[in-house]
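Sharing a structure here in structure tokens format.
All protein chains of the complex are present and in place, except for one that has been dropped.
For chain A:
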């Protein structure tokens, strides 16, 4: 891409003084030049996008195997037939996502706070919290799911919850470890002068955390937290490894029935649609946080 950034060009090019001020000849020349540059960059962007798009379409549809791929991945009839089952599976994903996200956020915050506790009494708590974040950020989620969904029932304890709950617990414990580190980064990013101010007012360590540190920390790490939630949105489907039928498993079943891969495409489109609002919220929150920082907060 060439030319100035559209935002900069737009701002100066669109300059309209309110008080009847007439720009000097030099300034008028600059405005005209920037306007020409803006038009030129828009045209260039449109052209390069068009060329790239055409090239992609030609490359894919012109490929020797395109006809086969089209029938086995983009079959409208199969898509229509498999859609209800996949949608039903997706409902499981959505419920899992909501419950797991809330639980993992709560667990992560708890662990992060436990890691900040001071004093010798809390040494075992700190050590356990630290060990937890080390272990569960290292173990692959799939293995944790297997251990929980197949290992725990193997203990034959009375009142063992369903595989779905155990799989969800595996998800929560794995993601809780990541989120704990995000929260901890937020807690550590609050400037020590804020702690000094709070303590000098007579607030206890706990009151300082509760009223001064955590509110600032959570605001600051909201974008990465939401980003992890988007990742969780995809990973909750892994519970199907333990048996329950989620959208991906439903698609797999439909694929086997029709001997056609289109159901996977259907599931993928549904996942993108599910993620879109979450991603939009993340972007909005990130933008707001950046603006607040610009304001000098």
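Annotations for the structure displayed:
Following the convention adopted for this analysis, a contact is a pair of C-beta atoms (placed from the backbone, for glycine too) under 8 Å apart; a residue touches a chain by one contact, two chains touch by 3 or more; residues count from 1.
By definition in this document, contacts and distances are computed from a predicted model.
Per the UniProt record, the absent chain's protein name among "Ion-translocating oxidoreductase complex subunit B", "Phenylacetate-CoA oxygenase subunit PaaJ", "ABC transporter domain-containing protein" or "ABC transmembrane type-1 domain-containing protein" is "ABC transporter domain-containing protein". Only one of the listed residues, A:30, A:126 or A:219, touches the absent chain: A:219. Residues of chain A that touch the chain left out of the display are 193-194, 196-204, 207, 211-212, 215-216, 219, 295-297.
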